[in-house]
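Okay, handing you the structure first.
Removed from the display is one protein chain of the complex; every other protein chain stays in position.
Chain nomenclature is as follows: A, B and C, assigned in order of appearance, with residue numbering initiated at 1 for each chain independently.
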Amino acid sequence: MKLDGTFTFGGPQESVWALLQDPAVLARSLPGVEKLDASGPDQYRGVMKVSVGPVTAAKFDVAVALTDKVEPSHFVMQVDAKGAVGHTKGTAVIDLAPVESGTEMRYSSTVQVGGTIAAVGQRMLESVGRTMMKQALESLDRELKARLANGRSAT
Amino acid sequence: MKVAVTVNGVAYERDIEARLLLSDFLRGDLGLTGTHVGCEHGVCGACTILFDGEPARSCIMFAVQADGHQIQTVEGLASPDGALSPLQQAFHEKHALQCGFCTPGMLTTLTAFLKNVPAPTELQIREALSANLCRCTGYQHIVEAVIVASRTPLP
Amino acid sequence: MKPAPFAYHAPFSLDEALDLLHEHGYDAKALAGGQSLIPAMNFRLATPAVLVDLNRVDSLRSVSRDTTTLQLGAMTRHRTLEQSQDVAQMAPLVSAAMPFVAHEAIRTRGTIGGSLAHADPAAELPAVMLALDASFTLASRSGSRVVPASAFFLGLFTTAMEPGELLVNITIPARADRSAAAFDEVSRRHGDFALAGAAAYVVNGADGKCEVARVGLLSLADRPVLAAEVARLLEGTRPSKESIREAAEASAQVDIDPTSDIHASSRYRRQLAAVLIRRVLERAFLSLEHA
Partner (left out) sequence: MPAEHRYLSARVTRNEDARLLTGRARFVDDVQVPGMLHAAFVRSDYAHARIVSIDTSAARARAGVVAVYAAADLGEYLTPAPLLVPPPPIPDVVFHARTHLPLARDKVRYVGEPLAIVIAESRYIAEDAVRDVLVDLDPLDPVVDLEAAMADGAPRVHEDLESNAAAKVVQTKGNYEAARQQADLIVRRRFLYDRGASAAIENRAIVAQWDTGAEELTIWDTTQAPIPIRNGMAARLGLLESQVRVVAPFVGGGFGPKIMMFYPEELVIPWVAIRLGRAVKWTEDRRENFYATTQERGQVHEAEMALTREGRILGVRDHFLFDTGAYDPYGLTIPINTQCTLLGPYDIANYDSRFTAVFTNKPIVTPVRGAGRQHGVFVSERLLDLAAKELGIDRVEIRRRNLLGPDRFPHNHGIMFQDSAPLVYDSGNYLPTLERAVEMIGYEQLRGEQARMRAEGRHVGVGVVCYVEGTGIGPYEGARVTVEPSGVVRVATGVGTQGQGHYTVFAQIVAEVLGVDVTNVKVVTGDTREFQWGTGTFASRGAAVAGSACHAAALSVRGKILKLASQLLSVPEDGLELKDARVEVNGSPERGLTLAELAGRANPLRGAVRPGSEPGLESTAYFGPDRGSTASGVHAVMVEVDPETAMVDIKRYVVVHDCGTMINPLLVEGQIHGGVAHGIGNAFYEQLVYDDQGQLLNASLMDYLLPTATDVPPIETDHRETPSPFNPVGLKGVGEAGCIPSGAAFAQAVEDAIGNPAFEILQIPMSPDLLFDLMTEARRG
């Protein structure tokens, strides 16, 4: 599955960059992530719980890695999740660029899904992917706004 | 948990786990193996029983939900003296079964259908039948059997 | 494919049920007809710790009417809706949609409340409720509130219900004079989830102008959606074959956001949307002409 799109954050590029590299922010913004601990440079491990419709509180072990960084405009985020209902492996190539209203993020991601969720959930996969992407981005934007409001935007 | 249920006119009481599917209860606990299990997600129709006289999928009901209810299975369709019901007899005459695995669900579904629609059209029969999958017959002889067993004039 | 263990409660009263849902919060799932939930449990996609079975709460099973509304208890089974004269008279769109809802052996168990609360974007009844401008009563231990259908469906399997809340009643405005309804969908096989579907409710004024043109759409976004363009373009006009076609095509461009799956691409769904919106409107307006 491919999920491509753009999203405009209401803040300067440096702030957006800093936000996206902050594991505490990622932990709060990635849907269902309950905790995320550093397991190496730009690598994090944690636990994620997802409830979508018939899927109730499915628990995943999740690993996040940030690579190919070109500050403050480009990086790749990889999210691996494994649980009893299946596994997913998402790779998102992310580019940031300043625009008039703030910072535009372009993302181009591929998501591989396996196990039960792939086998019987295909009808929902794209919707779930899109929904989770949207939730993450909106949550990140809220984080950004909160930071900017708190005057902690300096990088 | 305790469950008291009447199946084919016989009262049963058993102590069971809440998660036990009604299909497994009928087959395993009561030994009524005429009800067949083909998918356990409510699509194939092989496990269809009559629950208080109405067709229902026993694979997507819990046995505890049957407490206090009346169930009829394929074993209860013929007369007590062993004479086949008109529908069963028509299935035999029209060669409406091959491997016979889907047949119990077909018979229960169609028994209820003919009660509500005593003189159905072919399209009505096919729509009623479309709830149950058969891989052997191509449905044609089943449709013919239903016509024979109904009050629809023979073509 | 056997479900994981769970604690099972089968309360007899609504209060008991609400207490249980309050007590167990996120861990609890309400079990209505179970025709979506139990398959998910058999696949172990759903592993709720607690099930609150509503099937013994008799007060939730009712069909009643007054002069202006049809009231449906949430545990009213599809089969009852299908056979009810009150439903046929007050909300013919519901009756028109029922034969498309799965199969008889599913409809004998499935309930209207279960279907709406599940909020499957491919289900028929949520789109019908949007077209009919229905409203839903949500109860919890701390009281109840009424939410219109248009504010109820928030996303994929997501509704305005809070944990501890239960959908208890559905109120559908009685059909207006000079109104008509039509439902249609395209599915791979009879009884399958639709690739796309449309539920139309239209009302003409005494002057022959369209006053209401509400079309609920299913399987065309992450939730049931209303064809807003149809209302915008047709209400206040005398619909013609041409204007209906234009409205349907416009709506299929802007009102929906279809996804792709193995059965239909988003492009194909958009095409189906244009065709189905047009066909249900044509049928509805045609039946008004004949009336």
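Just so it is clear, a contact is a pair of C-beta atoms (placed from the backbone, for glycine too) under 8 Å apart; a residue touches a chain by one contact, two chains touch by 3 or more.
Note that the structure is a prediction, hence the values are computed from the model and not measured.
Considering the complete complex, the chain that is not shown touches A, B, C. Touching the chain that is not shown, out of B:1, B:78 or B:148: B:78 (per the contact rule at the top). Screening C:22, C:65, C:190 or C:232 for touch with the missing chain picks out C:190. Although one chain is not displayed, subunit C still touches it through residues 1-5, 43-44, 186, 188-193, 195, 262-265, 267-268, 271-272, 275.
Interface with the hidden chain, as seen from subunit B, comprises residues 17, 19-20, 24, 27-28, 31-41, 43-44, 46, 73-75, 77-78, 84, 88, 91-93, 95, 97-104, 107, 125-127, 129-143.
Within the complete assembly, residues 84, 86-87, 112-116, 118-120, 122-123 of subunit A touch the chain that is not shown.
Convention: only the chains that are shown with their structure count from here on.
Chain contacts in this assembly form an open path, with each chain touching only its neighbours along a single line. If you average the CA atoms of subunit B and of subunit C, the two centres end up 29 Å from each other. Between subunit A and subunit C, the centres computed from C-alpha atoms are 32 Å apart.
Distance between chain centres (mean CA atoms), subunit A to subunit B: 49 Å. Along subunit A, residues 120 each make contact with two or more other chains.
Looking at subunit C, one finds that residues 39, 43 touch two or more other chains.
Residues 26-27, 29, 36-37, 39-40, 43-48, 118-122, 155-158, 193, 222, 259-263 of subunit C are the ones touching subunit A in the complex. Residues 1, 17-19, 21, 24, 40-42, 45, 48, 51, 54-57, 59-62, 64-65, 109, 112-113, 127-128, 130-131 of subunit B touch subunit C in their complex.
Interface residues of subunit A, counted against subunit C in their complex, comprise 51-58, 84-85, 116-117, 120-128, 130-131.
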